[in-house]
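Omission of a single protein chain aside, the complex is shown with its protein chains in their original locations.
Just so it is clear, A and B label the chains in written order, and each chain counts residues from 1 on its own.
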Amino acid sequence: MAEATLKTVPLDRTRVLRWLQTYGVYAGVALLLVVNIVITPHFLSAENFRTQAVQVAPVIIVALGMALVIGTEGVDLSVGAVMALAASVTALYLGYGLLPALLVVAVFAAGAGLANGALVAFVGVQPIVATLALMVGGRGLALVLLPQLEDLRNPALASLGSGDVLGVPYLILIAAVLALLVAFVVRRTTFGRQLLAIGDSRPAAQLAGLPVRRVLIVVYVVCALLAAVAGVLATARLQASDPTSLGNLMELSAITAVVVGGTPLTGGRVNIAGTVAGAVLIQLLTATLIKHDLPPSWTQIAQAIVIVCAVYAARGRGKR
Amino acid sequence: MRGFPLPIHLFSVTRIGVTMQRTTHRSRLLARPVAVALAAAVALTASSCAKSEDDASGDKKPSAAADAGQKVVTPKPGSKTCTIEAYGGKKIDLEDATVGFSQSEKEANPFRIAETQSIKDEAARRGVKLLTANAQSQFSKQISDVQDLLAKGADLLVIAPLNSDGWDPVLQAAAAKKVPIVTIDRKINATACKDYVSFIASDFVEQGRRAADQMIEATGGKGEVAILLGSAGNNVTTERTKGFKERVAEKAPGLKVVFEQTGDFTREKGQQVTEQLIQSKPGIKGIYAENDEMGLGAVAALKGAGKKAGDVKIVTVDGTRNAVQGVVDGWISGVIESNPRFGPLAFQTLDTFTQGKEVPQDIVIQDSAYDADNAEQDLGKAY
Partner (left out) sequence: MAPPAEVLAVRGLSKTFPGVRALDDVDLTLHPGEVHALIGENGAGKSTLIKLLTGVHRPDAGDIVFQGSAVSFATPLDAQKAGISTIYQEVNLIPLLSVARNLFLGREPRNRFGLLDFARMHREAEEALGAYGVRVDVRRPLRTLGVGAQQMVALARAVASEARIVIMDEPTSSLEPREVETLFSVIRRLRDDGIAVIYVSHRLDELYAVCDTVTVLRDGRRVHHGRLADLDRLSLVSTMLGRELGEVRSEGLTKFTGDHHAADTDPVLEARDLTVPHQLHGVSVSIRPGEVVGLGGLLGSGRTETAKAISGALATSSGRVTVAGVPLRGGSTPAAIRAGISLLPEDRKSEGIVPGLSVRENISLAVLPRLSRFGLVSEARVDSIVDTFIERLRIKASSPQQKVGELSGGNQQKVLLARWLAMNPKVLLLDEPTRGIDVGAKAEVQKLVDELAADGLGVLLISSDLEELIEGSDRVVVLKDGAVVGELTGDEVTEDKLMRTIAGHAPDRDAVEEAATDG
């Protein structure tokens, strides 16, 4: 008897854990949807789903870049600061028109990514330290460029933030296209495979002659560019550039989405669908608690529980 | 304590880079590490060829004239006062004195900008020599700032404290020199009329009550309303909430607060929370935002949801120019001012005190309000 239970329990637990690793985040999203449809008034409406999607779009975009960086066994803490930088640069150059402003934003973001990537790839600084410098410095620079919130009235920017195609807001379209693009890059390109190999075993990738440094730098540049896109979109939605608060704690939201979505922090694997679902899960969780007017501290506790569950489920993944 | 020195360097140096007025600072810039100089160069080029939307119009600065006329709320009878005999020290003539002003946060939001400007304007108006310092939101820097001001010969101090606690070393240094201190907008945890003279601030509870009055008027005292709370654990949040709820309960039992969520005092969070709110409670009549930014976020959310101005009544607190413009445009029903112009009152208090007369220990600055009737004409007064 006792033996039998001893044998079956661990087996079941491994199976449950493996299932949770793969499908836990989708199950969580499904569960929250069902619960909300039952208990939340006015939940089942196109308008509501549109709201949730629009709110989560910038988080998804940042999380895509974060997933790539985490895939290389790194982390980018500077995404929130890059969003702020993008916001202030947008405001600063909007006088030339939206497109020129976006080009300048891209230049700044690429510069930030290049700085992160170079520190990691050439100097060999640990990613968490390398990007911490820009996390603090980037927001400082953003505030120097634009010391306070500035309202923006550019019609092109406004329509970017609130316009739609056949009822689907641009924000959602852009996030969806970027998610598909990043998933494609990870699965089907040389770059994607090299990225995973580097994240899984950097010494092996090096000895296999992969362009390790180039891949790392490109990854950090892409991550910064995606953060900048999110920064511009959030600014467009707000119709104001707010470098003081835009993107605050975004790095944590993005890392949470990636980890909850089943991408291990140890690198070598990137789960884009899971990352999107992870961001949606957190968004739905927050929305549920807000809609039911529960105290804000509950939101933080709920998020913490989700992260703990995700980390617990991911525990087995580290072992090989 | 200096965890991350980089941004501070970056900040100060780039600042200098941008204005580039004083050659003494130029040489210091050259002496800094290359990376920092590089960042300065980036900031310089970025701002030199930048062209924001408003460069042409340039109408943003509020006029200094808006400062004129500031009244103290009449102190309640029996409230404590302070005199120079009780405090210790000697009478001086304010006009010959040097006043030191220590600002807590960097001037990155309208409130701090207006606050510092008001102190500077009043000093200039009275012809008083003013020394200023900005702690850039670092408490350790504020402590050394104040000690610096004392060392540079400040006879009187006006402090906008970043924290309430931890002032003992400064207070001791000031007490040794018998320098009177007036604190503005935040209180110091110390004994009035012994460690400092007076504390001048708005009454946040009263602001909440007045916001409730506006809300009652706008909604007719019936229906469901929501509150966009400020940051959790902040006394401004708790006091503005307390006043609002008290007054609603007392004057309009028909008005129900059905939703209280934090917007962290930012426009973005205000927008996001309001979007959720109007989804789940389409019948909401009014939104009380505990600062202007969240209120403007709520406006953005309502616009995004296709609502019209006035569909949902919004009342906010602070009195920034953007919010008052919102009143003019009809999106916001009322704005309760939180007056940042401490200059006249602070100097008046110091003047009275140094002449040997008694001054109240707690001084409440008068806040005005904006609604549809006066918003357009008083827009210039908003900061």
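A few points about this structure:
FYI, a contact is a pair of C-beta atoms (placed from the backbone, for glycine too) under 8 Å apart; a residue touches a chain by one contact, two chains touch by 3 or more.
It should be emphasised that the depicted structure is a prediction, and the values quoted were computed from it without experimental measurement.
Looking at the complete complex, one finds that the omitted chain is in touch with A. Of the candidate positions A:Tyr26, A:Phe49, A:Tyr96 or A:Phe191, contact with the hidden chain is made by A:Phe191.
Checked against the hidden chain, the listed residues A:Val35, A:Ala208 or A:Leu249 yield one contact partner: A:Ala208. Residue A:Gly268 is the one among A:Gly28, A:Gly137, A:Gly268 or A:Pro296 that touches the chain missing from this view. In the full complex, chain A makes contact with the omitted chain through residues 188-191, 193-194, 196-197, 200-201, 203-211, 268-269, 320.
Basically, only the chains that are shown with their structure count from here on.
If each chain is reduced to the centroid of its CA atoms, chain A and chain B end up 34 Å from each other.
Interface residues of chain A facing chain B in the complex, by the touch rule stated above, are 40-43, 45, 47-48, 51, 54-55, 89, 91-96, 108, 111, 132-133, 136-137, 139-141, 143-145, 147-154, 162, 234, 237-240, 242, 244-246, 248, 287, 290-293, 296-297. Of all the residues in chain B, the ones that touch chain A in their complex are 4, 6-8, 10-11, 14-15, 18, 39, 42-43, 46-47, 50-56, 106-110, 113, 229, 232, 258-262, 264, 266-269, 271-273, 275-277, 279-280, 282, 293, 296-297, 300, 303-305, 322.
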